[in-house]
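Note that one protein chain of the assembly has been removed; the remaining protein chains are unaltered in position.
After this line comes chain A, so read on.
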Amino acid sequence: MTGSELSQAVDQMAAPTGAKRSSNALVRSLIGGLVTALPVLVIGLLVLNFAPTYYTFLALGAFVNLIVVVGLQVFMGNSNIANLGHSAFVGLGAYGVAILSTPLAMKKLSIPNAPFGFATLELDPVSSAIIALAVVGIVALVSGKVISRLSGVAATIVSLALLIIVHSVFLNWTDLFKGNQAFFGIPKVVGLPWMLVFAVLAIVLARLFKDSRWGLQLRASAQSPQAAAALGIDAKKLRLMSWVLSALICGLAGVLFAYFAGTISPKLFYFQMIFNTLAMLILGGMATVTGAVTGVIVLSIGLEFIRSIESGVTVVGIQMPQLLGLSGVALGVVIVLCMAFRPSGISGRHELDELVSLLLRRNAK
């Protein structure tokens, strides 16, 4: 297995990349991305048409997690560096649109003293989202400059430092972010259909990046830094690129979350989100986009089940006590067991479409 990506990278660099060949590869990975997104689309449409409101709400939350996990996969899966700070970008996206698009009447109640004239500014949801994503992009570019230069472990610690910096600014800059209190009154403009569109878009984007020459080169340099450097692959530049793309996808998740929930608070974008999404990615398998999707589907359902036990259920007429912390224990156990027994997660090394074509070929023989 070692070096497989590397040899592919050599092939791609050595062979004259004809226009036809590269467009073929593009179509293949586009179709691959759509196939990966298919289960998500099916579940989304089922929920949209048949599920009661409560489950629609749960599904919306799960879709936000899905986009975050796909964003996380773009960096972690390709560079093989653990990122523990991605929820900072989710938070930045969410607070960005909250500050820009909340109606003025609401702002008088929530952030009357906001600096830079934000208290008297109200933009439409689309341009707010674009500006919020631009801010996320800038923060990602600056932090990425530092992170892409560091070795694996130090990069992880700095990603964590970034999370703490951003969280502490949310908490303490009360004039702009409302501190510990909930920021309410954000226009609720996103429903399940838009969420589905963006989830599919994120999945396809992640897949396109993974299959692109940059993604391939980055994966090669994660496998063998020395050999990749010898081929002239600039790992720092590629790490920066995947970091920014990953942050933008996470920021998009934050924007969508704010637009569907209408109310946000800093603690939503802190360690709890990191734990959840990281466990999802690890369980599904971080090497593939399919893994990200699988992990979210399995763990969202599992966690919902555990949460119902956690809040105290009635078993054969006996009221069980509240078991706070049970879902946390389950998440941790999932991570530890996965790492010990199946580090590549449920889906392993193959994307869904690759698995399907493998199966078809085997049956044809």
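Things to note:
FYI, contacts are C-beta pairs under 8 Å (C-beta built on N, C-alpha and C of every residue); 3 or more make two chains touch, one makes a residue touch a chain; residues count from 1.
To be clear about the criterion, contacts and distances are computed from a predicted model.
Choosing from "Cytochrome c domain-containing protein", "TldD protein", "Quaternary amine transport ATP-binding protein" or "Branched-chain amino acid ABC transporter permease", the protein name stored in UniProt for the chain missing from the display reads "Branched-chain amino acid ABC transporter permease".
The missing chain, though absent from the display, is touched by one residue of A:V40, A:V69, A:L252 or A:L331; that residue is A:L331.
Only one of the listed residues, A:L104, A:I138, A:V153 or A:V197, touches the absent chain: A:V153.
When you scan A:L30, A:M106 or A:A161 for touch with the missing chain, the hit is A:A161. When the whole complex is considered, the residue among A:A82, A:V200 or A:A220 that touches the unshown chain is A:A82.
Among A:S23, A:N172, A:T263 or A:S311, only A:N172 touches the chain that is left out of the view.
Looking at chain A, the residues touching the absent chain are 80-82, 84, 143, 145-146, 149-154, 156-158, 160-162, 164-165, 168-169, 171-172, 225-226, 229, 275, 278-279, 282, 323-329, 331-336, 339-341, 343.
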